[in-house]
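Left out: one protein chain. Kept in place: all the others.
Labels run A and B following the written order; every chain starts at residue 1.
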Amino acid sequence: MIKLAWTYVRLGVLNEMQYRANFFVAIVQSLLGVAVAIAVLALVYSKTNALDGWSQSELLVVLGVQILLGGVIHATIQPNMERLTQEVQDGKLDFALVKPADSQLLISLRELRLWQLVDVISGAVVIAVGVSRLQTSVGAGHAFAFLALLLIGASLLYCFWLVLATGSFWVVNMWFLSDLFEGIYQVGRWPIGVYPGWLRYSMTYLVPIGFAVTVPAQAMTHRLAWTTVALAVGFAVVVFFVTRWFWRFGLRRYSGASA
Amino acid sequence: MSSQQSAVRSYVDFYATGIRTQILTQFQYRVAMYMYTLGMVTEPVIYLVVWRTIARQHGGAINGVGAGQIAAYYIVWTLVRTFNVVFTPFGWEERIREGQFSSQLLRPLHPVHYDMAWFAGHKIPWLVMYAPIAVALSLVFHPTLDPRAIEVVVFIVAIWGAYVIRSLNHFVLGMLTLLTTRATSIFQIWFLSELLLSGRLVPLTFMPEWSQSIAAWLPFKWTFYFPIEALVGSMSTHTLLTGLLWQCLWTLIGSALVWGSFRIAVKHYSAVGN
Partner (left out) sequence: MAGVVHVDNLEKVFRVPEREAGLRASVTSLFHRRWREVRAVDGVSFDVEAGEVVGFLGPNGAGKTTTLKMLSGLLHPTGGTAHVLGHVPWKRERDYLRRMTLVMGNRNQLQWDLPALDSFELNRAIYRLPRDQFVQTRDELIELLDVGDLVRKPVRQLSLGERMKVEVVGSLLHLPQVLFLDEPTIGLDVTMQKRIRSFVAAYNERFGATVLLTSHYMADVEALCKRVIVIHHGRLLFDGRLDSLADKFGAYKTIEAVLADGETVSMQVPRAETSAATARLLAEHDVSDLTVEDPPIEDVIEQVFAS
């Protein structure tokens, strides 16, 4: 199975290498995006010193995490989910299902937009800048927790996308999916505490942006509590299994229903 | 009937038919509409929350604008946004590839009218869905809104003006797809500029002076800020009416650009074709 995954990645990279021009475009896009985000941040902080207790440097860390994870989403998760919903709509999913490999793995790894990973680098740079300007320093333990939580965050976002994409088995026409996500993902630009109660809870548990973005940022800015870590891990595990179950449920329905 | 009159009549006929067709189509995809609206509404809600938080921390107002007015700005924002949604320039690539553009070229009607009629038709079902959302947002965020009669009238004219200007501009952008492979980069720069200089991100009055001066020369503020502020703010009658004149000017400029860019693009397309 690892071999299969690796083959897909290799193919994806080879494919993308055909379009070197995309690399430069991706860099410019990423820089523009970062520049605008920082401009907005500057605008906000021209009117205040702290947003919900977060300083400007700390908010840079939040921004960096959001951009970094955004890069991961645009490079690996989104293209695969878009392809999945398109194939369900066109009735072409059967090709993927006939292949002798785990279907979830297959539909999750087929597509790769390599150059979107530029955002991962941009995000990392923004995080580094933010951390370097913090009052207190960051130790190895923090960094480790940060990376682990990033992985958990990515996993949660993947599961979220897959659940939505699985919905296409019922709703069929999901053209709005990417727009919907992009809109909601912007919530992650700001620490979750800013939002009023009901919005905060839905953005943490329903759409796991709070866990994905704010929590890793908390690791780097000394706000992290052990309970949060435990909750994040537990939540991620549960979500993963529920997602897998839902995927297989949808798949059974699809195979049963297709003419 | 003179040929001028009959030409106008047939355009009206086309728009009426196109709008009707779109309404029928849109009602078929209710789930998709709800989802799209949901995503669309998150954007202003985020800004609303952030600015409101800041206002609260600073004695209830930023630049003299209170939390209630901020809420009003962003709630009216969602109505204006519903109105200025037009065909995305990013969609032209697929349209050309699928041969739809060729089909449009075969007919005796300028392609710009298709999108303008289609999206005008979109508005009607969306407005129906918008109403409960506006009510819900108002209950949560308590906007302060007390418009004069003239402000309401100008608002109604201005949101259609915003729609026309944005339609024309996006069509010109779409034509770029036929002329260069770097079109998407140009689009990105365009939308980033629009985000910052149109009042989409924040009321323009929150922006630093120098950027407001730049925004005065660009079409963006007339598609977001002007209609919103007409209803929410306290502009004088004189400002309101001059604003409408500015919209007319940008409409004329947009039309000229559409005419020119279409001719150039079709010449280029006819060399390559699909």
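Please note the rule applied: contacts are C-beta pairs under 8 Å (C-beta built on N, C-alpha and C of every residue); 3 or more make two chains touch, one makes a residue touch a chain.
In this text the structure is predicted, and so the values were computed from the model without any measurement.
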Which of B:88, B:103, B:180 or B:213 touches the chain that is not shown?
-> B:103
Any idea which of B:18, B:39 or B:227 touches the chain not displayed?
-> B:18
Residue numbers in chain B that touch the chain omitted from display | 6, 10, 13-14, 16-18, 21, 24-25, 28-29, 99, 102-103, 105-109, 266-267, 270-273
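One rule holds in what follows: only the chains that are shown with their structure count from here on.
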Interchain centroid distance [CA atoms averaged], chain A/chain B, Å | 29
Contacts from chain B onto chain A in the complex sit at residues 29, 31-32, 35-36, 38-43, 45-46, 49-50, 53-54, 57-58, 62-63, 140, 181-182, 184-185, 188-189, 192, 195-196, 201-202, 206-208
Contact residues on chain A for chain B in the complex?
-> 21, 25, 28-29, 32-33, 36, 39-40, 43-44, 46-48, 50-52, 171, 173-177, 179-184, 186-187, 189-190, 194-196, 199
